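All protein chains but one are shown at their positions in the complex.
Now for subunit A:
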C-alpha cells in the first residue's frame, strides 16, 4: 500500500533527522572546545610575548582571508557548505566566492554548475606573520585550534540546513499521509 511505503519513508527520515541532530550537538561541543582552546592559547602567547604584542595593534592594514566558504544548492533545495583554501580551486561547482569569517553572513547562490573561473591571485599571507617570524608555539597552536573550529563551523552549517530540509520533508510526507488515510472515527 502506498501509505505503508510512505510510513517507511517517514520513519527513515525521522531516524536520519535524529542522527543529524546528534551529530550537530557533538560538533557544537567540539567547536566550543576549539574556540576556548584558541583563546587560551592566545593568552599564553601574550604571557610569553607581552600583552600588547598579540592584539589589534598587529593587524595588517589590508587583510585577505585564507579560507572562503562555498555553498551549493541541489535541485531538491538541500544546501551544502564547505571550506576552500584561498588560492586553490575546487573542480566541482564553485558557488559565490564570498569571503567569510566565522561570524559573517553567507550569500546563497542558486547553483547551476559553473565553469570555474581562473584564479590568478596569489595565496594570501599567513596571518601568523603579523606577529613576527619568531612566534612562540602557543600562537601557532591558537591558529591550529581556530582552523579546526572553522571546518567544524562549515560542517555545522551543512548539518543545520540538512535538518531544516529534513523537517520540511517530514511535514510534506505527514500531509500526504493524512490525505491517504483520513482519520478513523
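As a convention for this text, contacts are C-beta pairs under 8 Å (C-beta built on N, C-alpha and C of every residue); 3 or more make two chains touch, one makes a residue touch a chain; residues count from 1.
Basically, contacts and distances are computed from a predicted model.
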| item | value |
| --- | --- |
| Record-based protein name (UniProt) of the chain missing from this complex, from "Serine/threonine-protein phosphatase 2A 55 kDa regulatory subunit B", "V-type proton ATPase subunit", "COQ5 protein" or "GTP-binding protein" | "V-type proton ATPase subunit" |
| Residue among A:46, A:80 or A:176 touching the omitted chain | A:46 |
| Which of A:31, A:70 or A:135 contacts the chain that the document leaves out | A:135 |
| Contact set of subunit A toward the excluded chain (per top definition) | 36, 39-40, 43-44, 46-48, 50-53, 55, 132-138, 141 |
